[in-house]
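Before I ask anything, let me first share the structure, which is written out below as structure tokens.
Every protein chain except one is present and positioned as in the full complex.
Labels run A, B and C following the written order; every chain starts at residue 1.
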Amino acid sequence: MSALVVEQLLNGLQFGIMLFLLAAGLTLVFGIMGVINLAHGSLFMVGAYAAALVAQASGSWWLGLLAGVAAAAATGMVIEFVVLRRLYARDHLDQVLATFGLILFFNQGITMLFGRQPLMVQLPQGFAGSIEIMPGVPYPTFRLLIIAVGLLVALGLYVLIQRTRIGMLVRAGATHREMVRALGVDIRLLYTVVFGLGALLAGLAGVMAGPVSNVQVGMGEQILILTFVVVVIGGIGSVRGALFGALLVGITQTLLSGFVPGWLRQVMPGSEADALGAALSSMGVYVLMAVVLLVKPKGLFPAHA
Amino acid sequence: MVEHVLSVRGLQKRFGGLTATDDVALDVLPGELHALIGPNGAGKTTLIGQLIGEITPDAGHVVFCGEDITRLSVAARVKRGLARSFQIVQLLDDDTALANVALAVQARAGHSFRFWRAAGSDPALLQPARALLEQVGLTRAETRVSDLSHGERKVLELAVALAARPKLLLLDEPMAGLGAAESLRMTETLRALKGSLSILLIEHDMEAVFALADRITVLVYGRAIATGTAEEIRANPAVQEAYLAEDRPE
Amino acid sequence: MRNVLPLALLLAAAIALPWAAEAMGQPATIGLATRIMCLGIAAASLNLILGHGGMVSFGHAAYYGLGAYTVGILWEHFRLGEPLFGLIPGTNQLLITLPVSMLVAGVASALIGALSLRTTGVQFIMITLAFAQMVFFLFVGLKAYGGDDGLLIRRRNIVPGLDLRDQDQLYWLCLGFLVAWLFLQWRIVESRFGRVLEGIRQNERRMAAIGIATYRYKLAAFVIAGMGCGLAGALTANYLRFVSPDLMAWQKSGEIMVMVILGGVGTLLGPVVGAAALVGMEYVLGGITENWQFFLGPILLAVVLWAPGGIMGLLGRGARRG
Partner (left out) sequence: MRLERRSLLAGLGLAPLAAPAFSQGAPLKIGMITTLSGPGGYIGQDIRDGFQIALDQEQGRLGGQAVQVMIEDDGFRPPQGKAVVERFLRNERIRLFTGVVFSNILGAVAPDVLDADGIYVSPNAGPSNFAGRECHRNYFVVSWQNDSLHESAGELANRLGHRRMFILAPNYQAGRDALAGFRRLFKGEVVQEIYTRLDQTDYAAELAQIRAARPEAVFQFHPGGLGIAFLRQYAQAGLLATIPQVMPAPSMDAGTLAAVGDAAEGVNLSSHWNSDFPNAPSRAFVTAFRAKHNRTPTYYAQQSYDSALAIGAALRQTRGSVDPAAFRTAMLRADFVSTRGNFRFNTNQHPIQDWFSLKVERVNGQLAIVTKDKILENHGDVFAAQCRI
């Protein structure tokens, strides 16, 4: 039993890391630029598609990784340059409508280009198997790779934000947007770079998610809402918050769906317990978010402390 | 002994490592114009925030007309007769000056859970609102706030605050950013108000302060270091040392 | 009211629509228009809090769905002849189901609003979403009412003197409710309550400083908007003769919000115009190409970029110029 708990915790950690990759980009864009970008999920999809197609054509998953990350970052910067740049001064609502339009455009565009069939994604060489992490419990190496990549990204972002000039501007921008502007920094360039970075991270998430789930039109929207939940729980604009929020959501969701139906089954008939358990574990993260916001309205690690 | 309109004791507020309000005691007498002066960052606006209820103090008490209001909400304090103006104007920019004041009159008149009759043409709201605008000398009543000049907005702030018919008016730098002529007019308006209600005035314009104030309290680094008449304050060596030395009024 | 004449003409055109549609051999347009009326009520009620109160609720579909499900569940118990919880008998009388729908949506929005309104800004957007998702998953899990597959309402509700199986009469009924709701909302916006709401949108701090306990007013507006959505949902259930959790999914909340923004935030007719534009474009583009989303997306984008204030803003500018 305890081995199962450890394995489930590891699963929760891995799912949380996956969410972190998506949420980190979103929270940067959200917190620094004040832009609600619903099309973040589209960048996730672009990354996954580019990686899958290049990996198929070249036979190398690693080439696909590069292609996916580059395609997402490039797409992001184009979006920023063509659309979002004109909307910074606008209401959040205008951004919602514009990025909603982008979702429709990207989903249907990908359908027209690559069809409706889900894409095949190979695992990278050397990461197809599993490692025995405990006696009798093998764990997929690719999932361990996801955890490693996520932790590396977290570390990289930490260094970037705490130790570099861009990071200094990013930190300042999250709390005092006007002041950064007043300092004479080319805020336009900073925004393009930040948005590109956010898109790059979304693309990386898409590349990593590809072999685990499925590469398909609409894949971004499935996970978009959960990503927003993570960002808000963590505190908008805080990368540290995104990490903790993501781990909290990932572990909560995994443990709920892993254990609640079992507990319920001990107190009520099987099929009812299963249906109720599934409903409860679906609601779980939303209950979590509501509770967090009622206790700490700015999230766990507000950037505007 | 005279009953104080406002009586503050042991008020304390810290933001992280910064002590914005440090064991402040302050009394305002009925009908008095009491000025609060001090260098930038002395914690004047933070103090106003705690008096009106936007900021919760860490310790201490605020007593208004004999009632402890330390834990009351902003709205509840306004209902009891406190009102404030803002240093950075807080108005409804999409509405006319008249509508801004009329809304404040409406708030004074009781709850606003009236869903049917049009409020925009209600004489019960518009007449008092026009009277208030006249009182402060704002003529462009039908102009949208976003089209008013800075000076006009400051005056409108005052009218909106007066609409609450306060017993004590907290004015946060009503002359900030005004030209000389506008400042003079504001001084006259305040002088005309004197006596009909108590006023706690924060102001950097020392000329106006010394012309208007019955008593003055000096706040430095969150501490009230002296209270007294204009002459007493001028003569106070502690004030001269701590405040006048670095920020001498012209 | 300078705009009485255009409004009267618009209303006359709306009333005459069924005959026009028949004459042009496009009777299905009546059903489409009915759907627009229902969504128009939902969007207008969202606009009350979003456009006039500055509260961006991203969970409005929950009340829409609750209103619809109230009709569906009352029908189901009427059909089965078994009272709900052994107490509440089912019914198919519209004059009962509509008020009950609004009541259910109102109670739900009061509970959710009371909690959600403790937050503001983006946190408010997300917490309303969270509660709506909880309601959504609750209905997905409600096996007794079809769960994810939804609930069939075999016959429309009954109103004395009307035959709702006739699509023209259903349309006029929905149009009547839309007009009534818009009129009510117009009065609310112009009233003392509406002035306070508008003040809260512009500057909540100022409203507190003149002695207004803003929370109560925001909650009251939130509940009114929830009830409007409940009404819209109840009418939708009668039109669709089918309810499913789809009606309360976050995509639906987004769709209603898009209608408001597209039409024009804070305008009386904007939300209805937005509903008509969005549904109409889907219908027309969907009839021309299966890749309709590819074209709808950039159209929405163009509206944001070049027509701030939505379609009503565009019309207003056109009128001023002309």
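By our rule, a residue touches a chain if its C-beta (ideal position, glycine included) is under 8 Å from a C-beta of that chain, and two chains touch if they have at least 3 such contacts.
Computed from a prediction, not measured in an experiment: that's the story for all the values here.
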| field | Chains in view that touch the one left out, judged over the entire complex | value | A, C
| request: Considering the whole complex rather than only what is displayed, give the residues of chain A touching the chain that is not shown. | output: 1, 3-4, 7-8, 11-12, 14-15, 18, 107-108, 111, 115-123, 128-130, 137-140, 142-143, 209, 211-219, 222-223, 253-255, 257-258, 261-262, 270-271, 274-275, 277-279, 281-282
| What chain C residues would touch the chain not displayed? | 24-29, 31-32, 35, 140-141, 143, 146-150, 152, 154, 236, 240-242, 244, 246-247, 279, 282-284, 286-290, 292-293
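Please note the rule applied: only the chains that are shown with their structure count from here on.
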| request: When you average C-alpha coordinates per chain, which one falls nearest the overall C-alpha average? Tell me, please. | output: C
| said: With centres defined as the mean C-alpha position, give me the chain B-chain C separation in Å. | reply: 44
| note | Between chain A and chain B, the Cα-mean centres are separated in Å by 48
| query | So what's the Cα centroid distance for chain A and chain C, whole Å? | reply | 32
| said: By the touch rule stated above, which residues of chain C touch at least two different other chains? | reply: none
| field | Residues of chain A touching chain C in the complex | value | 30, 36, 83, 86-87, 90-94, 96-98, 100-109, 111-112, 225, 228-229, 232, 236, 275-276, 278-279, 282-283, 286-287, 289-290, 293-294, 297-299
| chain B partner contacts - residues on chain C that touch it in the complex | 187-188, 190-196, 198-199, 202-203, 205-214, 217, 220
| query | Can you list the chain B residues touching chain C in their complex? | reply | 52, 54, 73-76, 78-79, 83-84, 86, 90-95, 99, 102-104, 106-108, 112-120, 122, 160-161, 163-164
